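Showing just some of the chains, left in place.
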Amino acid sequence: MADTRADAGEASASFRATASADRLRACVSALGALVDECRVELAPEGLRVRAMDPATVAAVDLRLDRAAFDRYEATGTTVGLALDRLEEALATAEGSVELALRPETHTLRVASGDFEYALGLVDPSAIRSPPDAIAPDEGADLAAVTLSGDTFGRAVDAAAGLADHLTLAVDPDGERFRVEAGGDTDEFTLDRAGADLPGFEAREADSVLSVDYLRAVARELPDGPVDLRLGVEHPLYVTFDLADGDGRVRYAVAPRLRRT
Amino acid sequence: MADTRADAGEASASFRATASADRLRACVSALGALVDECRVELAPEGLRVRAMDPATVAAVDLRLDRAAFDRYEATGTTVGLALDRLEEALATAEGSVELALRPETHTLRVASGDFEYALGLVDPSAIRSPPDAIAPDEGADLAAVTLSGDTFGRAVDAAAGLADHLTLAVDPDGERFRVEAGGDTDEFTLDRAGADLPGFEAREADSVLSVDYLRAVARELPDGPVDLRLGVEHPLYVTFDLADGDGRVRYAVAPRLRRT
């Protein structure tokens, strides 16, 4: 029954778009950090993906606006895609890539020059339901920290050498941002004054997070600024621009229970 | 007895040659794509190797003319060589390499500067007999397609992501060259007009080939033009120049049975 509904939705749907191969590869990579398959909403104003990793520890919300495409036409539908196969179809692409939904064959056409793939769609109803909102709760009083993706990645790598979790903290009195990790005999600390960060709003924050998930996220970050929102035993939100501002990725990573 | 004959032939044989290490490495690599050991014919006009892979699916015919060498002297003999050991002997070489047959010790001397190897020869009679001719049958009415080795390699890589075989076809009416591969849910197609290829002679062609063998071949291709000859359920021939035209490599790959 679900299948029928999905087909019906697709049958009247239309989607054609053209964008640079690099831009599309960046999107697939950002999503692939957490999931193998995802539902892609092909809306008139652009495409959007919300997805949650199988262990429900982390989620991603990716938006690529129509302005990020050289050409973009969508009547509005949702399709399911296997990311590893889309990645392979983009791997050999050079220059720009044409995407087109082919409802009659239940496939997505991915073409670059005269190289053309027809990728079988996945039934969206067979894919894990994404959370409704992947965004900081409006009522939560969270710290905001802007730092370079490069610094964040180096701190996560440093922690990864010592432990399987790390602590992100903001000390509102001292106006400092801290990353801490410790193993049996060694400790790592990054301790930076808020005044030395590109952006800093002090609120008390202290959360323990999984190093594995943060590494998966850190690999996708740009070298330039990324925005963190963090609280006390609260999910971490990491947000950065895509496609020169015509898109955006937000990751949410749930905190681990603190060992007491 | 075979051994005695081989030694007798070598005893009166003489071979000394000098060539660039890069040129010799390219030859060893082209042969190593299909075989571990091979018979090398050291003729007065240059060297020649014909060899067939152990599964007898593919064969290679390599010719390196005396003009490709800085110095070349051979009275005419055939020796057996283990390619992995020759590859190691060339790996540390820089600039030019001297090769010399030493019949008295049953070795090939490979020297570069004051680095010198003595490689034990393999009895040629212990190496699989190569086919007499690795070339399109004169009588066969085959299509001829010239395209860049880079394009061929990318198409093979694209197919490799989906299936263990691909189809090469020429449609004589439409004057088009096609590469097709399909898995359970996805398909790949490269479809190019003959007029958009550097060279094209239309004849009906439609053969299914092993992706593994084509990948081994594709890794050895230059980025520039390579010549394909193909027919209906017929071996594929891939030919390209070596050593700025003073040599040539031809691969033949047998078609797979078509699933019907």
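The letters A and B name the chains in turn, as written, and every chain counts its residues from 1.
To be clear about the criterion, a contact is a pair of C-beta atoms (placed from the backbone, for glycine too) under 8 Å apart; a residue touches a chain by one contact, two chains touch by 3 or more.
For clarity, every value in this text was computed on a predicted model and none was experimentally measured.
Taken as a whole, the complex in this structure file is built from 3 copies of one protein sequence, with 2 shown in place.
We adopt the following convention: only the chains that are shown with their structure count from here on.
Chain centres here are Cα means. That of chain A falls 46 Å from that of chain B.
Contact residues on chain A toward chain B in their complex (touch as defined above): 85, 88-89, 91-92, 107, 114-120.
Of all the residues in chain B, the ones that touch chain A in their complex are 154-155, 157-158, 161-162, 184-192, 196.
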